[in-house]
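What you see is the complex with one protein chain gone and the rest in place.
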Amino acid sequence: MDTERTKPLPGDFAIWIFIFAELMVFGVLFIAYAVTRSLHREEFAYYQQFLDRETGALNTLLLITSSYFVVKAVLAIKQDKVQQCVNGLGLALLCGCGFLVAKTLEFSDKFSAGIRLSTNTFYMFYLSLTFFHFMHVILGMVILAAILFKARAGAYNHREHTGVETGASYWHMVDLVWIILFPLVYIIR
Amino acid sequence: MRETFTKSMARNIYYGGAVFFFLLFLALTYDTHQVLPSGDNHEAINEVVALGKKVWEENDCIGCHTLLGEGAYFAPELGNVYTRFGESTDAIKLFIKSRPAKGVPGRRSMPQFNLTDEELEAIAQFLKYVDGIKTARDWPPNIQG
Partner (left out) sequence: MKYQSQLVAKNYFIAAILLFTGQILFGLIMGLQYVVGDFLFPEIPFNVARMVHTNLLIVWLLFAFMGAAYFLVPEESERELYAPWLATLMFWIFLIAGALTVIGYLLFTYSDLAALTRNELFPTMGREFLEQPTITKIGIVIVALAFIFNIGMTVLTGRKTVISLVLLTGLVGLAVFFLFSFYNPDNLVLDKYYWWWVVHLWVEGVWELILGSILAFVLIKVTGVDREVIEKWLYIIIAMTLITGIIGTGHHYFWIGTPDYWQWLGSVFSAMEPIPFFMMTLFAFNMVNKRRREHPNKAAVLWALGTAVMAFLGAGVWGFLHTLAPVNFYTHGTQITAAHGHMAFYGAYVMISLTIISYAMPIMRGRTANGEKAQVLEMWSFWLMTIAMVFITLFLTAAGILQVYLQRFTEDPVPFMVAQQKIEIFYWLREFTGLVFLIGLVLYIYSFFVKEENVAA
């Protein structure tokens, strides 16, 4: 790529290919959801009211907060503040755990009510979208944890911190997807 | 290419992505197993049907026909042949039995398999069982398969 970029993409270029692919999957799924919803307005509106919006809102808050901590971690490592970076990542992971717990409770609630992928089209979308995202949160946390341990071992500093930026980019993608998913599936009537 | 495109990151995405999506695939497989009994017509599987599946396999029927759309495209779809033949296992048996050993001049023809009466009954029952499998949108699209 010869064109001069004022600000290059943060992190490793490889992760951006991955992020692009992931966003495309989610994007297509979101479009599919929107189209199907417009064809089955009443069914979707009816079942939507049984979704747990409070937990959803809490989860949104948790993810946005975790993204804030991740940003803090990146800023910290750019100033060689390793401990602050580790703390930021740790807090982000904690928020992530909170998300997983809340989501697991929500899933178990739905499962115990006998709701499965095959129950109806709405729940098919609801479960596959949220579960697919759920697995991404886990993957994101694995990545953040790996970076945390590497940071603690002193692998990063103000000059070499591509790894932190890479993980942060991925985590923001996970966050971003939820920020679209939550209103789309839980709120918009 | 920018400098920060490292091989180790590419490798992690390869291994991580593969494991991630394979796990997801396993989860979906698990769910499929939970749902299948409601539509796979397993209650119709008995010894005769099981024998019918063996007859189906040991005469390589799939080498000409499709069954639920999978197989060769040389001869008609058989996933709904029971319906097409007026829901009559006898009609199926008669058809298989009456194939000319020397074929039909110039035309495609099903071989004469010389099946025993037991095997004939079994294959007909097998095809009836397959017809009872609940496929999405009642595939095939129409009676012609």
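By written order: A and B. Residues from 1 in each chain.
The definition used in the following text is that contacts are C-beta pairs under 8 Å (C-beta built on N, C-alpha and C of every residue); 3 or more make two chains touch, one makes a residue touch a chain.
Everything numeric here is computed off the predicted structure, so don't read it as measured data.
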Which of A:A14, A:A73 or A:I143 contacts the chain that the document leaves out: A:A14
Contacts from subunit B to the absent chain lie at residues 1, 5-7, 10-11, 13-14, 17-18, 20-22, 24-25, 28-29, 31-32, 35-36, 39-42, 45, 49-50, 53-54, 56-64, 66-77, 101-109, 111-113, 129-130, 133-137, 139-145
With the missing chain put back, which residues of subunit A would touch it? List them for me. 14, 17-18, 21, 24-25, 28-29, 32, 117-118, 124-125, 128
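We take it that only the chains that are shown with their structure count from here on.
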Roughly how many whole angstrom separate the Cα centroids of subunit A and subunit B? 40
Using the touch definition up top, name the residues of subunit A that touch subunit B in the complex. 1, 8-9, 11-15, 17-18, 116-118, 131-132, 135, 139, 162, 166
Over in the complex, which subunit B residues touch subunit A? Could you list them? 1-2, 4-6, 9-10, 13, 16-17, 20, 23-24, 27, 31, 34-35, 38
